[in-house]
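Encoded as structure tokens, here's the structure I'll be asking about.
A protein chain is absent from this complex, but the other protein chains hold their places.
We just call them A, B and C in the order they show up, numbering each chain from 1.
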Amino acid sequence: MPFTYERTIHFADTDAAGVDYFPNYLSICHEAYEEAIAASGIKARAFFSEQNLMLPVSKSSADYLRPLYCGDKVRVTLKPSLLTENSYAIEYEMVRLGSSAKLAATVRTAHVCISTTTRERTPLPADLLAWIQAG
Amino acid sequence: MPFTYERTIHFADTDAAGVDYFPNYLSICHEAYEEAIAASGIKARAFFSEQNLMLPVSKSSADYLRPLYCGDKVRVTLKPSLLTENSYAIEYEMVRLGSSAKLAATVRTAHVCISTTTRERTPLPADLLAWIQAG
Amino acid sequence: MPFTYERTIHFADTDAAGVDYFPNYLSICHEAYEEAIAASGIKARAFFSEQNLMLPVSKSSADYLRPLYCGDKVRVTLKPSLLTENSYAIEYEMVRLGSSAKLAATVRTAHVCISTTTRERTPLPADLLAWIQAG
Partner (left out) sequence: MPFTYERTIHFADTDAAGVDYFPNYLSICHEAYEEAIAASGIKARAFFSEQNLMLPVSKSSADYLRPLYCGDKVRVTLKPSLLTENSYAIEYEMVRLGSSAKLAATVRTAHVCISTTTRERTPLPADLLAWIQAG
């Protein structure tokens, strides 16, 4: 069953057009990814900043289908998939909740695993690989 | 009983020092304020962007006591107080949760009520006044 | 000649991995777009928030090729192109400046023109169309 994350759109997310600023859709998806990682038992702090490897986003793409206003509730569903032994992708769906839920955006990020010592690509760590394969 | 709001520190909140970027403490407090307003029954979207009045922050002050790392859980407690018939303040405490909870920051914002038609200060609307006085 | 925009990477742009947070590459490209619009003689404030039409981003895609650190200088080059009578795309290249300039990212955004009264797609305004066709 895919991981889901719920969140309210806050004032800080919006811009002068009155709606969620488009790069913030990506931030909200990344939050969902962080929560999914944490829920899997991998400690987010170690995962995102303290190992001798990095997992930077190498690509992103997004389709913005509906505006999101301050106070709107969204649910993000995400699904990881393995690309190679040192890369993976995450697909996200953002749904605006309410009397009739509506798909607000679809987002995809691709990630690579880099050794901080060699600066080269390196195989994914076992716990992350397990999480992706369970996805 | 004061309103409380819990939230995880996300990657987007952090900076290259590895911890929550100091202006983001204010954003997290404002989120708590938005949630408190919504919980009081006032619809956040109308409140923050669609009435013929604005409630801008006129002052802020903050004491940053502890760093917050990605994955940390924080609880924000807030307490509004009336300043004049057209202004109010909110005091926030941010606590980092965990085996021993620690005060991470105290923040205060002051707000004024401005008519969008006259651009002058105008008395607070009744529902907001009620919420402040109940605080 | 394509429009260029230069900018320093600031602390606010970075995250706990020590480098520019990936959604912020999109924000920096949008800044370049705003500056290009302003340089063309279209007033940014009217353009982005006060007409009876909106020009939301409908799609974005990005390839993140190099990390950007606090203090790095980047140059964004952008090129608009017409998609239909009510939509257009912008392609951006972000180069990290220095002794040897390096391509740091390529980004593409697609935009649609929506009437704020009918909520339907509507033809691009003449000044924007002229700017795109000159691109």
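As a convention for this text, contacts are C-beta pairs under 8 Å (C-beta built on N, C-alpha and C of every residue); 3 or more make two chains touch, one makes a residue touch a chain.
Note that the coordinates shown come from a computational prediction; the quantities given were computed from them, not determined experimentally.
Enquirer: One chain isn't shown here. Among B:A38, B:M54, B:A89 or B:A130, which residue touches it?
Expert: B:M54
Enquirer: On chain C, what residues meet the omitted chain?
Expert: Answer for chain C: residues 8, 10-12, 18, 27, 30-31, 34-35, 38, 43-45, 48-49, 69-72 touch the chain left out.
Enquirer: Just checking the interface: what residues of chain B touch the absent partner chain?
Expert: Interface with the chain not displayed, on the chain B side: 16-17, 19, 21-24, 26-27, 30, 48-49, 54, 56-64, 67, 109.
Enquirer: At which residues does chain A meet the chain that is not included here?
Expert: Where chain A meets the chain not shown: residues 11-12, 14-19, 21, 23, 69-70.
What we mean here is this: only the chains that are shown with their structure count from here on.
Enquirer: Please compute the angle of the rotation superposing chain B on chain C (C-alpha atoms), rounded to a multiple of 5 degrees.
Expert: Roughly 180 degrees of rotation.
Enquirer: Do chain A and chain C, two copies of one chain sequence, contact each other through the same residue numbers, with over half in common, or through different ones?
Expert: Chain A vs chain C: same; shared/all numbers exceeds half.
Enquirer: Between chain A and chain B, tell me the centre distance in angstrom, where each centre is the average of that chain's C-alpha atoms.
Expert: The answer is 26 Å.
Enquirer: What whole-number Å value describes the gap between the mean CA coordinates of chain A and chain C?
Expert: 22
Enquirer: Counting only residues that touch at least 2 other chains, which ones in chain A make the list?
Expert: 27, 30, 48-49
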